[in-house]
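Can you keep this structure in mind? I'll have questions shortly.
The complex appears here without one of its protein chains, the remainder shown in place.
What follows is chain A.
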């Protein structure tokens, strides 16, 4: 059981790695020495490293590593053992046939593919597209909603985090008069992930019985710990209060409740932008007159708030009307 026999038909050449280090002299290692320098960022390099470290790998781990560090050059790594041996003699020839030019083509092909899919449902949502969809959503709101809600542009929070544009963002926010609004929608795109921050009753004082200020963070990726945003958000809020010249103390601002309700979660790694758009839509629709933590929270913001079908339907509608 110490040695796993390579599966001749199905397994890619790489399962040979489950061998002892003495096997470093085998043809597979030759293959590695020859190419591994070209594969600095992919699984081949990881494997070469592990071999040198005399690590043993289970088939499962191998698959995992291959998935995590995909190969951009797509060269012999895809060959099955049998094929590879057959081609062994041709290796020198192939070396010439595969100059970096080919690798470049492979990369640009991949890029082209990514570009062309950029606006499809199943791709990550870029800030420009998000903005377009959001504007469309906003435009269709009733006059009523538009006076009690405000929104901050989706890029502003990430720009705020860059010291060079911090002051600029704060002056933009000033123009939104957020302290006279009931709710402020703040879509955030940060570290490659979308989530939604909502300020509630920011214009109200702490003494107010019914409208106490609070913040909500809706995140479709609970496992990634949404609370990690809290320090930055607190700083952001403090700066907004200060830029506005409000009299609230720092202590009060840091005590504004920061709530993370449990909301429906994304099922793949590209959907979070759509989730945020849908959260916004439904929140604006159902937001209570007075948001109260004691009476009512979390309101409709529950695990079963909406169904995947509902989301799908909403996105299709939004996409088609934003063309």
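By our rule, contacts are C-beta pairs under 8 Å (C-beta built on N, C-alpha and C of every residue); 3 or more make two chains touch, one makes a residue touch a chain; residues count from 1.
One rule holds for everything that comes next: contacts and distances are computed from a predicted model.
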Hidden chain of the complex, named as in its UniProt record, picked from "Casein kinase II subunit beta", "Autophagy protein 5", "VPS9 domain-containing protein" or "Rad60/SUMO-like domain-containing protein": "Rad60/SUMO-like domain-containing protein"
Hidden partner chain, touching residue among A:164, A:207, A:223 or A:320: A:164
For chain A, the residues touching the chain missing from this view: 115, 124-128, 131, 153, 155-156, 158-159, 162, 164-165, 168-169, 172, 175, 189-194, 269-273
